[in-house]
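One chain of protein is taken out of this complex; the other chains stay put.
To keep things simple, chains are lettered A and B as they appear, and every chain counts its residues starting from 1.
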Amino acid sequence: MNKAILVFQTDFTYKEGAVSSMYGVVKSVDRDLEIFDSTHEIPNYDIYSASFRLFQPLKFWPKGTVFVSVVDPGVGTFRKASIAYTENGYYIVTPDNGTLTHVDKIYGIKKIVEIDTNKHRLTGFGTETISVFHGRDIFAYCGAKLASGQVKFEEFGQEYDVKDIVRFDIIEPEIKGNLIIGTAEIIDPNFGNLWTNIPISNLSDVLEKKVLVKIYDENHKVVFEEYIKVHKTFGDVLKGEITIYQNEYGNIAIAINQGSFIKKYQVPYGANIKIEILK
Amino acid sequence: MNKAILVFQTDFTYKEGAVSSMYGVVKSVDRDLEIFDSTHEIPNYDIYSASFRLFQPLKFWPKGTVFVSVVDPGVGTFRKASIAYTENGYYIVTPDNGTLTHVDKIYGIKKIVEIDTNKHRLTGFGTETISVFHGRDIFAYCGAKLASGQVKFEEFGQEYDVKDIVRFDIIEPEIKGNLIIGTAEIIDPNFGNLWTNIPISNLSDVLEKKVLVKIYDENHKVVFEEYIKVHKTFGDVLKGEITIYQNEYGNIAIAINQGSFIKKYQVPYGANIKIEILK
Partner (left out) sequence: MNKAILVFQTDFTYKEGAVSSMYGVVKSVDRDLEIFDSTHEIPNYDIYSASFRLFQPLKFWPKGTVFVSVVDPGVGTFRKASIAYTENGYYIVTPDNGTLTHVDKIYGIKKIVEIDTNKHRLTGFGTETISVFHGRDIFAYCGAKLASGQVKFEEFGQEYDVKDIVRFDIIEPEIKGNLIIGTAEIIDPNFGNLWTNIPISNLSDVLEKKVLVKIYDENHKVVFEEYIKVHKTFGDVLKGEITIYQNEYGNIAIAINQGSFIKKYQVPYGANIKIEILK
């Protein structure tokens, strides 16, 4: 009987009226829908970060939740407006521009449809000829129609092959003896930590020991190189000390306790930023 | 049976407890009320921006929605605390200090009452003698009473003439042959675009051509002058290129694709900032 929850992420911020316009559209479609902000502070146009932030909280929401992601530098050009259904039971309404990469890699996408935007688009508000705000006119609108049950997944348009989803290439974690290779996957912009895509279990034999960490920029140049101690919990780390720790979803991360690693070292992050850890 | 939705905008930010105090008051008036943030990041004391931001998302919300706007540099002095009812069916609870300008101009205000704050004010929380936070003690409180149906529009106080509403003077778009004159109305502070109050239809004869754009500051000095191409969609614009495009509600706007026009050119905006476009 409960309708699906809508969870939004964008790069719009709350500084102006864009989020409010989208949420107004949702409540105009169906007054009973519940809406949550996931984040509206994705760095502008940063599809890669959108992909990671979509994955990060996803599984903690109830099955059936409808995520709407609008980081859409290609708005008004050719890129599919799509709805994905994941193997673990969530819906994602998003431009198919790379945003689905992490969710597809980690949970798998079962089915995807391209929204027929001639049929499924906000009408009656005088925005029919406007091409710059699909967040309001297509994504929020279709998300609401789906969450409310007014339009079913299959009815939004043509299904297409999940193999055709636009994806980033992500460096897979790789073990070569004492050397572990992975990606400097993302940052925590608030606490200033760097997260990798390497499970912490790879360091269980060197707890309380130091390992050599190297980070390479996209031109394969070493931009960070330091010995860092692997701590079991943050409680063992001195204030201001650099540390390797287990982040909130079980991977290797680097922090300065009560400081900011990313501010101090200004290292890059992303799909093509390689990190090497030598035990 | 549904009670009205409450939508808030302020210049309070979420950095401290002011928004939480207001929303607590709402839920204490009526536990069933739904509350949405429109924005709490109006620039401090900027009534003009409040007026624009109130208009921007308004029509996308369901009819009957109660907007509460608290940008109130005159709190505790003489300015009316009012509730407006718009021609298109929305309520707005706000200090009558200019905030109603855009909504009145674009949709029209049908009726307005001055809240009798001796009768309609939060009591029982020890804030009766406090004059600095009408957002909590009057506007949120009365918004909640109205949205819940506990007090009807007419019961809040004396109706007054809509002609007496405080308004900004806004330069009307004007066509003089090949010259179009209007206002540099507002910015998108996130994506860095400048929006005008001139409908894009005025440029339909010069698509894919360049026009001369001049912006004047409030002292009538030219602060920007450049030829800019009119693009049909963003998709045709190169990264870093300056462009004229149709913004989200159909007007002429200026952007740098994936850059920030307002950061680069530092142009002013507002009711008295004139823009001229020569075809």
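Note that in this section a residue touches a chain if its C-beta (ideal position, glycine included) is under 8 Å from a C-beta of that chain, and two chains touch if they have at least 3 such contacts.
This is a predicted model, so every value here is computed, not measured.
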By the document's definition of touch, the residue of B:74, B:235 or B:250 touching the omitted chain is B:74
List the residues of chain B that touch the chain left out of this view.
-> 11-25, 27-28, 31, 35, 44-45, 73-78, 125-127, 129-133, 136
What residue numbers in chain A mark contact with the hidden partner chain?
-> 2, 5, 7, 9, 36-41, 53, 56-62, 65, 188-191, 233-235, 245-250, 258
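Following the convention adopted for this analysis, only the chains that are shown with their structure count from here on.
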In whole angstrom, the CA-centroid distance of chain A from chain B equals 31
